[in-house]
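Yeah, one chain of the complex is gone here, protein chain that is, but the others are all in their spots.
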Amino acid sequence: MGGLIRVAIIGAGVVGASISRVLSMFEDFEVHLIEKEADVGWGVSKANTGIIHAGYDDEPDLFPLRAKLCAEGNLIWHEWVKDLDIPIRWCGSLVLAFNSEGEKILEELLDRGIRNGVPSLEIIDREKLKMLEPSSSKNATAALWAPTAGQISPWDAVAALVENSIANGVKLHLSTEVRGIKIVEGRISGLETNKSFLEVDCVINAAGLYADKISEMAGVGGYYIKPKKGEYLIFDKDAEPKVSRIIFPTPTPISKGVVVTTTTDGNLMIGPNAQDLPQNLREDKSNTYDGLKFIWESASNLVNKLPPRNKVIRFFAGLRPEPSGGDFIIRDYDEVFGFIEASGMRSPGLTSAPAVAQMILDALKAKFDLNPKLKAGWNRYRRRIKRFSEMTFEERIKAVNENPGYGRIICVDELVAEAEIVEAIRRGATTIDGIKFRTRACMGTCQGSSCTYKVAVILARELNVPLWSVSLKGPGTEIGIGDVKALFKEKNKLEGENQG
Amino acid sequence: MSPIVKDDRVLEFTCIICPMGCRLRATLKDGKVCSVEGNRCPRGIVYAQNEVEPKRILISVVKVIGGNLPVVSVKTSEPMPKEMMPEAMKILSNVTVQAPVKIGQIIIKDFLGLKINVIATRNVDPVQPS
Partner (left out) sequence: MMGENYDLAIIGGGPSGLASAIRAWKMGVESIVLLEESNFLGGVLPQCIHPGFGLHYFREDLTGPEFAAKLLDQLKSTGVNVLSGSYAEHLEIKSSGEKEISGYMYGRAFKVKCKAVIYAAGCRERSRFEVNILGDRPVGVYTAGEAQTLMDMYGVLPGSEIVVVGSGDVGLIMARRFALEGADVKAVVEVMPYPGGLTRNIVQCLEDFHIPLYLSCMVTEIKGSGRVEGVKIVRVDEKLNPINGSENYLKCNAVILAVGLKPRVELLAKAGALIDEATGGPVVNDWLETTIPGVFAAGNVLVINDLVDYAAEQGERAAESAAKLIHEGLPAFKFKRVVLGRNVRLIVPHLISCIQDVTFYGRVGKPEENVQFRFEEIGRAFKLPIARPSEMFRFKISADDLLRLRDEKIMVNVVKV
């Protein structure tokens, strides 16, 4: 095989972005990262618990890929977060048991963890549990302590992976929806999208909730994706009590259960529940009364006390792509050369993503008979936008002196400066949500009621578009339906036509 | 002005003179209030008489070219007949003014032939060359 191998990765979530980062290291690939949304990481990656699991959950005999890739992924993330400056707290996780039955399950988890190669697992008694997590429920009798688990910011992770990929030559195609896959004589020859036709030799299916649809386009697959909804509640930063570890209940065969954790930004978060949705509801991210109630009650069992309900600043829901077979789907096909699956990435998909990427690279090597060459100029590093809120006082003064826009605070709750927003736009944000996830503007107590318009004004100025056409999350979500006289303009036009 | 058509309606509205908010029922004879029910004080009668042909201050914004803001807030200098508001809004939708706009500046003189003006209620400065 001579020349560059042109690869299209469908889906710029954490899986697709991890793959693109790994492929961007080598001279052998021309990589296209295809995303239907207006920004990266807006599907499954946007709304989940953000846990880098230790790797004891998955039964290796039943779900060999999940079991293997989770433990491996955890190791790789330890390196990647340093390379890419991704916010993370390596705080460890605790699985609580409340009785002897639960303690038996802890033993099973421990045994499974050891089989999966998870280091430093330990079953601890009430005394040590109290020491590790003073807020944990008094009713817990024992816990499984997994010090290698961590809490990551999933959208920061995707942004970091994509920025680093782009810096190393990957081409990102946003708002680009795949409509068809062209196959000539059993080989991938290109992608039909809403924008153009892209000639490629290889398609990697990391399309998350829509992966089964993509496989169908290639005439392969034989699996389907079930959307599973998980809801969450987030507390204000000043809400007490806080937890410093990730706290799980004793798992059931169906779910790891509702978690109590603190996000990398310092907000207490509880969730998720797990609600199976019909296959056609792949965009249903609505919260439900019952769901929120269930989360509240479940979380209450894990800690001595939750903060008061009026300290909740928001709730949200995310969808997880549950594959029909249960395990991740990572494979290629003899009948369509060049089509590779990286799908069915339900939990622990976020943790496993870097290991999945490694596996995809191996698959490409085998398929295309490659011995890929590392790029001479490959840049392993990426630095995130300097956050005013995280700077020391001296750093802030320096930042303001160097860039006066650091002195203009746009989001008061989260202390986000105009300079950060402008930098987020420079790095590719074109929407209010794009700014929000990159900078945390609008994520505080007021949930954007005081700063959304300020962000929109900056976007309109920097992108040189009318303010009303600035969007929340891409085409069709403009903040206005037109300028303030738009409805009269319409009426006047209609009347004019009627008279003419 | 004498009514052209015979106007013997019965009007109902809420008095807003004080916080009591009396529900008034005014009976008209030839367009004039001849009796008022529901009022708890004499001020209700005066209010009812004025509400036969209700007048309101109209507020809106009109477009500005070359300003630091794209619109300027405006109001009518005096209350205008309520039923003329839709027509008034239609006219304002086609008005554009050039910055600078000064507070109190007349945007439209003798609006709708009512001998009242539409005036700006804020300053809009010319856009700063950045």
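Brief remarks on what is shown
Which chain is which? They are A and B, in the order written, and residues in each are numbered from 1.
Criterion: contacts are C-beta pairs under 8 Å (C-beta built on N, C-alpha and C of every residue); 3 or more make two chains touch, one makes a residue touch a chain.
Remember, predicted model here, so these are calculated numbers, not experimental data.
Of A:His78, A:Lys171, A:Lys213 or A:Arg314, it is A:Arg314 that touches the chain left out of the display. Only one of A:Val220, A:Leu415 or A:Ile458 touches the absent chain when the whole complex is considered: A:Leu415. Only one of A:Asn74, A:Gln151 or A:Ser471 touches the absent chain when the whole complex is considered: A:Ser471.
Only one residue in the set A:Glu283, A:Glu335 or A:Glu390 touches the chain that does not appear here, and it is A:Glu283. Seen from chain A, the chain kept out of the figure touches residues 283-289, 292, 310, 312-317, 396-397, 400-401, 404-409, 412, 415, 417, 445-450, 452-453, 457, 467-468, 471-473, 476-488, 491. Although one chain is not displayed, chain B still touches it through residues 13-16, 18-21, 54, 56-61, 63, 69-71, 73, 75, 82, 85, 89, 93, 103, 121-123.
Methods note: only the chains that are shown with their structure count from here on.
Averaged C-alpha coordinates put the centre of chain A at 53 Å from the centre of chain B. Residues of chain A touching chain B in their complex: 467, 483-485, 488-489, 491-492.
Chain B contributes residues 61, 63, 70-71, 89-90, 93-94 to its touches with chain A in the complex.
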